[in-house]
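All protein chains but one are shown at their positions in the complex.
Chains here go by letter, A, B and C, matching the order in which they are written, and residues are numbered from 1 within each.
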Amino acid sequence: MKIGSQAHHSSAISTSNEATILVRGRDLTQELIGHIGFTEHFWLLLTGTMPTTAQRRILDATLVAIAEHGLVPSVQVSRMTLAAAPEALQGAVAAGILGCGSVVLGSSEAAGNFFAAIAAKIAAGLAPEQAAKSLLLEYRAMRRPIPGYGHPLHKGFDPRARRLFEVAAEVGSVGTHIEIARQVERLLPELTGKQLALNVSGAIPAVLLDAGYPQGALKGVPILARTAGLIAHLLEEQLRPIGFVLSHVGAAAIEYDGEAPADFEPTHE
Amino acid sequence: MKIGSQAHHSSAISTSNEATILVRGRDLTQELIGHIGFTEHFWLLLTGTMPTTAQRRILDATLVAIAEHGLVPSVQVSRMTLAAAPEALQGAVAAGILGCGSVVLGSSEAAGNFFAAIAAKIAAGLAPEQAAKSLLLEYRAMRRPIPGYGHPLHKGFDPRARRLFEVAAEVGSVGTHIEIARQVERLLPELTGKQLALNVSGAIPAVLLDAGYPQGALKGVPILARTAGLIAHLLEEQLRPIGFVLSHVGAAAIEYDGEAPADFEPTHE
Amino acid sequence: MKIGSQAHHSSAISTSNEATILVRGRDLTQELIGHIGFTEHFWLLLTGTMPTTAQRRILDATLVAIAEHGLVPSVQVSRMTLAAAPEALQGAVAAGILGCGSVVLGSSEAAGNFFAAIAAKIAAGLAPEQAAKSLLLEYRAMRRPIPGYGHPLHKGFDPRARRLFEVAAEVGSVGTHIEIARQVERLLPELTGKQLALNVSGAIPAVLLDAGYPQGALKGVPILARTAGLIAHLLEEQLRPIGFVLSHVGAAAIEYDGEAPADFEPTHE
Partner (left out) sequence: MKIGSQAHHSSAISTSNEATILVRGRDLTQELIGHIGFTEHFWLLLTGTMPTTAQRRILDATLVAIAEHGLVPSVQVSRMTLAAAPEALQGAVAAGILGCGSVVLGSSEAAGNFFAAIAAKIAAGLAPEQAAKSLLLEYRAMRRPIPGYGHPLHKGFDPRARRLFEVAAEVGSVGTHIEIARQVERLLPELTGKQLALNVSGAIPAVLLDAGYPQGALKGVPILARTAGLIAHLLEEQLRPIGFVLSHVGAAAIEYDGEAPADFEPTHE
């Protein structure tokens, strides 16, 4: 039964009364806590249905793949913010999440939208290679970067991307989007002159979209995963702080090149 | 082998080279992606060790318990922010996380510190009832609120707290902190004149600390869990927006009572 | 004298030693504190030069115009966040600023870029009306909204926009961008079928660009101005709180329309 289904302004995620909390129609206490894992709960929250084993394993694999990669910018941001404002762990996490943008971690979303647009062309009748080539040319004409390929450290290939495709094969969830991601990789040298391997931010949306994960929540995967990594770094920051070390070496690396009186001697040089 | 162990400024969470990413000493690609779930990975990130089944189930249960509770303030904040700035999902998530503070979701941390202080008194030789009574009186003397008890909606008892204790019993992880939480609940009517039941923010640190979860990362559990809930709400906000509805009804509910010219007629009244 | 001018990675804003802090080459203590106002300092920080009286008056006028407009979404977000996390005023301000996005307050930037693109066409030889018409048609072809026109409350005209143009005239700073903003207003009924008046987010970039304010910092004006308004609201929130009132009326306005057991009675209905 649906309640309030005529309402113009409504939400289908959760409601409660004094004794019961419903999440996606399930009794939180009796059906969910202690019965399902957090990854299944995340899928349920997003879609309203419980994931299959394959869907859960794919989502787990992407969250594990992207949660942590050392002292990346968002981690440094988060640790510096906690050093300055230790009273508010939530502020340090929020600052780190704000760096999940279009350039760094949010590129999963851009890559997913790119693959989905190619999939739409295939659904409209184009052959896969034609569909991919056609969108690649559109992006190049608009000087838009091709999202999901190349990595500054993992140059030959991104081991996480390769592993995610293996997991998708293991659970029997290889579909159109993974094929498209491979097709684009093959076309890139010819169309761009560069041999760029699929990176983790390209592999994540490919395997998730093939598993039926909602396209509008693609950016949520790196955001949720990195939140776990940030919390680990913020625990470590409390135990052996490096936040101010990071800001000192950062400041020392940048010279001042503005105006100054002739006799002024900067401290850091 | 440990590398660089003499360094003054170091981190033990992750490192990488072109072919390999190590997370807590494990090869991310070969040992973790596709082999463990996200909850296990979170525990590994925090502690450097893999959780036992009991630890993983406790952590899963707390994350599932606190991820979602309807249109609470942080969810409204997040949906309004996405409505105003749809280009930046990360900003909407960050805004929602900023509401995980000392009053609302962050009270898990305060309750955990409260229970840990009682546990320290027990470890120093006091009987459990004496230890709890003693800290309760200290808090009352300093007019500090007792964290982790009472709920505006779930008045008789918080079903999530009860269920978390059941799960702890199921997996054999009932220890000092759960006992302390119960002891405090028994003492509250006598010492405060109020019968307040343990709430979810009190039960979470009790079961986590008994399972060996690190005290300094207690606030991380509601933050990570709510991030999952926020992402679900932000997906729904894209599909059927209510962000501006929320701000309209909010504005309409608050009267202006400052100075005004005699002939001024406000729009909203 | 410039120091370090050969550096690849440098900043020209500020440097210091034990006795002296230089900001844009000026001695902060001897030349700036107590000698100039905050608005002049903001202009100096941005551009490296002191503003003329006209520039300072224009910048003041835009900051005053956009600082406050009642219980708009970002104010509600900020007050709810402080209610939940009173230990971190900076978090409540940050949450409010996150709502200065492309839809609400950040539209100044979009409008400024729109006017600047028309100005570039004029500089390239097109007559003003042709330049404006040409860009309007481009935007319509790409289904991009025309930024800076129309307001849900101030329908006939936005009194702040009109006043900003008066101030620009008073200080003798009417130039190409103000003319373009007027030109677009005249063309809109014919090209869009709608009579939309210039709003404050359109007037701000028009007067600022004519005054020589840097285009890349246009979004900074609503952000800085609203920060002042948010701080005033957060002071009031401490003295007579409404944060939880806002979240209660918000939650009550939205019905749950998901699945529920037949006998479930939600609390809020």
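Heads up, the rule we're going with is that a contact is a pair of C-beta atoms (placed from the backbone, for glycine too) under 8 Å apart; a residue touches a chain by one contact, two chains touch by 3 or more.
The model shown is predicted, which means the values in this text are computed figures rather than measured ones.
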Of B:T29, B:Q55, B:S74 or B:Q90, the one touching the omitted chain in the full complex: B:Q90
Of C:M50, C:V64, C:A116 or C:A252, the one touching the omitted chain in the full complex: C:V64
Positions on chain B where the hidden chain makes contact: 1-5, 7, 9-18, 20, 22, 24-25, 27, 48, 85, 87-88, 90-91, 94, 253-262, 264-269
Touch list for chain A against the chain that is not drawn: 70-74, 76-77, 80-81, 83-88, 91-92, 94-95, 98-106, 153, 242-247, 249-251, 253-254, 256, 267
Touch list for chain C against the chain that is not drawn: 9-21, 23, 28-30, 32-34, 36-39, 41-42, 45-46, 57, 59-61, 63-65, 67-71, 88-91, 93-95, 97-101, 106, 109, 153-156, 159-160, 162-164, 166-167, 170, 214, 216-217, 219-220, 223-225, 227-229, 231-236, 238-240, 242, 245
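We adopt the following convention: only the chains that are shown with their structure count from here on.
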Shared interface numbering between chain C and chain B [over half = same, under half = different]: same
Chain nearest the overall Cα centroid: A
Averaged-CA centre spacing for the pair chain B and chain A, given as whole angstrom: 22
Chain A-chain C separation of Cα centroids, rounded to whole Å: 29
Centroid spacing, where centroids are CA-atom means, of chain B and chain C in whole angstrom: 35
Chain B, residues touching no fewer than two other chains: 70-71, 88, 91, 94-95, 98-101, 106, 153, 242, 245
